[in-house]
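Shown here: the complex without one of its protein chains, the others still in place.
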């Protein structure tokens, strides 16, 4: 029989944290015994539980303790964190501590200090001077001091937001049968709130945004200062540009409306012309791109990352074709983000979810329930899935935040 | 008023080609007048239609003719193809001919010759000696002779397969309410037929294959020689390896069955260890990877491409992180492929669809109807969408092709 | 070898009719030989094809000819229709002619006359005096003269609407990636057009309409005269009423917005109170129901049918609990309907699709692509599937048709 004592603290009852933890224990076939339980008397008090987990398999116990850790339960008996020097570039030492996206603290020389940039599925590197950062595997360099094991690492479980809320954050509630206008209004409110608190707003955009006609509405949001960072791929940027270039050059707006889908090679020609100019910024500067989301980003200096994918045509010259570099470029822009809008994007939304800290409020909007469930379920983000038509959603969101004059 | 005469030849009536062409014309707002119609008397005869397309907008006419071309209708009045030398690396000359994935011929010096490797959304480059190849935009080098305009280029529309068939190729028939055992049997037959004719079989694999428990069945198909080429991403390969490495190292098969999802960081540890060894092949060689799909590929020398994506953890050392290089590596393996199985993959399946010639029989298997529709609709492949559970599908397919002893 | 000569006339090429017919022949394993082909020279001319179908199985030929008939191909060699007297109530004579929903003519005494009310999956009854009507099986009475076999019956294939159109009717084009505002505008146009031509507009409503917050917008459309007939079930009517009764009685609008889903038994209490009053009309009259879609229908005398289903709570007193009677009540209201809006309804939408003639323009709006595909695929309606959020769609539609003052 092997056992370990773990504890968890916070709004652990009404935030479902304790329940989830006991669920994980029972599902694994292990047993628990509560040692201590300080329960908050009201819904503003914090609670604390300490309990012993027992199993008859030593390996299972280790796995289980690591799993509980993800949900915010920390081992009680813990000393300083142990580090091992990496012996190969791009490879973590065996037994490395694998991060969550929760707020994390590391104990060094008897004192707990915060991890600078929580990100899940990374290692922890201790820099000279004691600064601790998450480090993606590929960035490890020989000699880096990497934390191994769970000793000396603790995480803080996330609380649900206090007060009444139409959103059930962390519940991954994704039914399509919700009052949509109300949801839109609430998303607008969260954006206003985040903005008022100095937070940045990130939009992650898929090509369906353009296909469903929402690009002008998103451009409006960018123009009026509601988007601080934009992540997308070659498809979104291309179709956004194409819709403006071809609308203008042909001068036949009705054509856009008709399903002469063709104009088939238009996107290739647009990519080709932007490649000729060397960058989207150049193509904006010389007037080739007369409007749209990318145009507004360039004009206003909104930073964006276009990450490449293997299905890309061209691609546009701004696309970062090395996906590891692309993810690193996205990481650069994450600090300060308080709200993330995932708009009809799967690939880039998942990639973004991978690198965001747990506390970022994330709204995943897609018409496909399976996609939304997948996005909202990853990690322990404060993610809300909204199953709706992104075209009508973004239009309505823009109407809330940027009323027509 | 502007007009142009185009013609189309083949099984244009029962393959829906003529209907689709007239549909495109009417949808654009243009008119047509049939000039000539040689209609096949029976279902084995070929038909030929020649008609004049009229519109009052010169630009629209050009767009429309280019669009009709995609569906197999060629301009009648045509001389030799015109080429222009590229003046910038990675950029096609303005007005470049944009390819379809249909069999294509180019007229040079009054003689029609075939394009070596049909691929859609490319340019056409005429090599010294007159060989014509498709060329993706990024591969263009200054001085390359690129075909511009539609003159001197003609395509051959695809016919539907003759004879009774449970598959409605090109109809993108994707209902989930089909007799599945029958469909599986027919896919197995098509694979046998393709194999007998010397064709190669390509599998494009998503991670759900592993999650749904189908990886051992796919490994069986690889082991028995039914898969000649494999395309996938970091996720599929990682989960395939993880399921074998962790099964063995822990020695507790029941753990896999229980939702101790955790073991959460297992995939990271597996990636890390393979990175330490430098390649999947090395990890197979030193016994770290004891079985699975990737193991069988390495053991039998089945070529594979693992294309990177921005959501990848790690990634595995074999993953090509530059997406443009990854697509080029996939292109190398396309010649000879006669059947493509898209198994619970979206990103890599679309990427593969982008580079396959139209004649490759493609089976898109996914549980999500929207995904299947999207895959089956792209290009004018002979694509059949099958909405089903990939786990049960692949098991059943393996049972058909590799009966238990 | 068995053979039969059939012919088809109309816009059979660009409406895909001929292609579909040849497709059916080839899929069955039979052969065809074109005997005669008068092809329309332009897109306004009608075409006519006559061809011989050959197979080596007499039974298969009969099945095939019946199948071709559904697509608008009629046997050439035909005399008068043959009738047999029904010998049992509710049972058609063996070999009965099974109807399509296309415009149909029957030959009696050497003269062709129209069928009064096309509906699919019915029999044809010849009334004294020669009037021919469709008759659902359950309405057959002993002695009714029922048409048997295919002799003396011909149908007229449906044409696609002339002129440029953003809708691809009959193509069941259901992608979610369409410019939605444009689609909404076009649906509004079709409604205006139908209305101007004296046609009636039918709305078939599911409960998600209320859940997504669209009920007030639909009520606005009813109030302003845009809906002439309404079909729904107990769920839609109950939730529509509940949202108004509970909003008013509690007087706490914010409660509606909060997920106190509960109020759980509200719908039961509402049903109970309406039952106490005997009908929705009574509950409107005595002020219990102060507003909403059902309220507007009652107030304006808009006819509605609430058809029961086995999942109903209560049900409301207006619900017709016998489903055969309910379908008959719906049939009474079909004549004159020119446009049908299927709004987030599956069961009632399919039931409605079953009884509408082919020429009714049908718009199927749902967020679930599989549902839309299923609805749009049934029969040979002029059905357009729109994959979108019904809440945002109906709001936008109402804004188009009933601009705010």
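A, B and C label the chains in the order they appear, each numbered from 1.
Heads up, the rule we're going with is that contacts are C-beta pairs under 8 Å (C-beta built on N, C-alpha and C of every residue); 3 or more make two chains touch, one makes a residue touch a chain.
Note that this is a predicted model, so its numbers are computed, not measured.
> List the shown chains that the missing chain touches in the full complex.
Displayed chains contacted by the hidden chain, ordered by label: A, B, C.
> So one chain is hidden, and I want to know which residue out of C:113, C:290 or C:314 touches that hidden chain in the complete assembly.
The missing chain is touched by C:314.
> Hey, which of B:116, B:131 or B:182 is the one touching the hidden chain?
Only one of B:116, B:131 or B:182 touches the chain omitted from view, namely B:182.
> From the list A:29, A:95 or A:359, which touches the chain that is not on show?
Of all options in A:29, A:95 or A:359, contact with the hidden chain holds for A:29.
> Where does chain A touch the missing chain, residue by residue?
Touch set of chain A with respect to the missing chain: 13-16, 18-19, 22-23, 25-29, 31-34, 37, 39-43, 160, 162-165, 168, 174-176, 369-370, 373, 377.
> Could I get the residues of chain C that touch the absent chain, sorted low to high?
With respect to the unshown chain, the touching residues of chain C are 24, 27-29, 57, 59-60, 63-64, 66-67, 70, 88, 90-92, 94, 96, 98, 121, 137-138, 250, 252, 255, 258-265, 268-269, 271-273, 275-276, 307-315, 321-327, 330, 346-348, 350-351, 354, 368, 370.
> Even though one chain is hidden, which residues of chain B still touch it in the full complex?
Residues 164, 166, 168, 176-182, 207-208, 211-213, 257-259, 367-369, 387-389, 391-393, 395-396 of chain B touch the chain that is not shown.
Criterion: only the chains that are shown with their structure count from here on.
> Measuring centre to centre, with centres taken as mean CA positions, what chain is farthest from chain C?
Centroid comparison gives A as the farthest chain from chain C.
> So chain A and chain C: same face meeting same face, with over half the numbers shared, or different?
same
> I'd like to verify one number: the distance from the centre of chain A to the centre of chain B, where each centre is the average of its C-alpha atoms, in whole angstrom.
About 31 Å separates the centre of chain A from that of chain B.
> Per the centroid of Cα atoms for each chain, what is the distance between chain B and chain C, given in Å?
Taking the mean C-alpha position of each chain, the two centres sit 38 Å apart.
> So how far apart, in whole Å, are chain A and chain C when each is placed at the average of its C-alpha atoms?
Measuring from centre to centre gives 44 Å for this pair.
> Pull out every residue in chain A that's touching 2 or more other chains.
258-259, 368
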